[in-house]
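In this view, the complex is presented without one of its protein chains, the others remaining in place.
For chain A:
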Amino acid sequence: MTAHVLCLTSSGGIPVFVRKKGDGDMITFSKMASLNGVHMFLKSQNIELLCTDMPDTNVVWKEFEDSILLIAIASGTTNNVLNRFLEAVFSAMILIVGIDEIKNPRNVERLKRDLRVCNPIIDRLLECLDIGDRICAKTDLVDMTDSIMSPENHLLQSCLEGYMECLDSLYGCLLVHGCLAVATESWWSLDPIERKLLIIAATCDGTCTARDLPVFLPNKSPNVAFRLVSVTLVNHVEVLALCGPTPELAETERLAIQSWRSSIDILRAAEQCYPRNFPASVSLDSEILGFLLANHVIGKFVLSRNSQNSKNRVSGTHRLDILRTFYYQAVETFLLSGPSSNRDTEEIDKSVKPSKSKHGQVFEGAKETYWCSEFHKCHALKEGEYVFCVLYTSIVPTHTMRLLSQKTLKSLLADKQVFW
């Protein structure tokens, strides 16, 4: 029920920040010191401590750049997820202060102060963990872009591209309720974690209508900062762009109004799509409670609940929580563990020790998986770069799930207007 993330300097063991989610107590200073000490002692024995499992809780240690030690303690989730979570947390630190400051901090106190800006981002990342409580506001995955399939995406896409031209920027996207509706091609070339963090950074504080943040890109540009500019177009719809020194924020606002004025109705329509998150032209079978459609190659997903039978006793968010748990526990274990998926090969290229973070077996050739529990059933289908996870009511027969999933996936992908 609790998730903690601790950050310490690996040389001195000085705590940099501690964040937690859930109802547990704060980790005391002495516990933190012990957790760090164990890692340090084993390092002196040439052993790298990776993780420790308790019946329902996992502790993961990860050291970055020989300067920062991150420790995550969370219940109800997997080591795999925690590892990626820690990578995301470290990326968030780079996003705010840059890699140089982390590698060679002039002053730890100053670093601490600078990283305070990170806290809301890290809290949002903690929300992405699946710790088994039912009270999280939004169901999100650690390293994938939450997106929305709005009915007229192709029109929005051309509007966005026109706006980006005006801004003289390659990287831009349109968010509806924090979910990505459309983005430029270059935006998709960013690292999934970078995309995730940029969106989180832009939506952390929902009160302002325009903002201008200096950000380092953890992969693309960890040393030179960009400007992340966001402008709210209509309620809950904003446009993000990565810019150089120009244009100024006021100018971007002016350009935004100019570019989007003609598309206000489309934006409103897209906004109405939330929280259904997919066009009304596609109808779901009444047995389907919700679904999670993910593109595991690009790293984006759509999460939706079927509003047709909202009176079901499984409450809304909890329902999507089940899908997330299913995704983390079963889909990632079986369907996404094979070497075939592109993201993994990228990882292998990037990291020296690829298998370290990936425990256990690799299941090659797995295509489908399902769970049956007393209250609901989950079914996941992998087709090409898509993974389609569906939550069913418990009355649906097991073999019918397969047919329904296949049919629904086909109708979702067939809609050319969706342009997902």
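Note that a contact is a pair of C-beta atoms (placed from the backbone, for glycine too) under 8 Å apart; a residue touches a chain by one contact, two chains touch by 3 or more; residues count from 1.
Going forward, contacts and distances are computed from a predicted model.
The listed choices are "DNA-directed RNA polymerases I, II, and III subunit RPABC1", "WD repeat-containing protein 61", "Nucleolar protein 6" or "Protein inturned isoform X1"; the UniProt protein name belonging to the chain that is not shown reads "Protein inturned isoform X1".
Remark: the omitted chain is touched by one listed residue; of A:I14, A:C51, A:V108 or A:L249 this is A:C51.
The hidden chain makes contact, of the residues A:V97, A:I131 or A:V302, with A:I131.
Only one of A:I27, A:I68 or A:L336 touches the chain withheld from this view, namely A:I27. Considering the full assembly, A:F326 is the residue among A:F90, A:Y171 or A:F326 that touches the omitted chain.
Annotation for chain A: contacts to the undisplayed chain at residues 1-2, 24, 27, 31, 34-35, 37-38, 41-42, 45-57, 59, 73, 75-77, 79, 130-134, 321-322, 325-326, 329-330, 333-334, 338-339, 353, 355-356, 359-375, 398-399.
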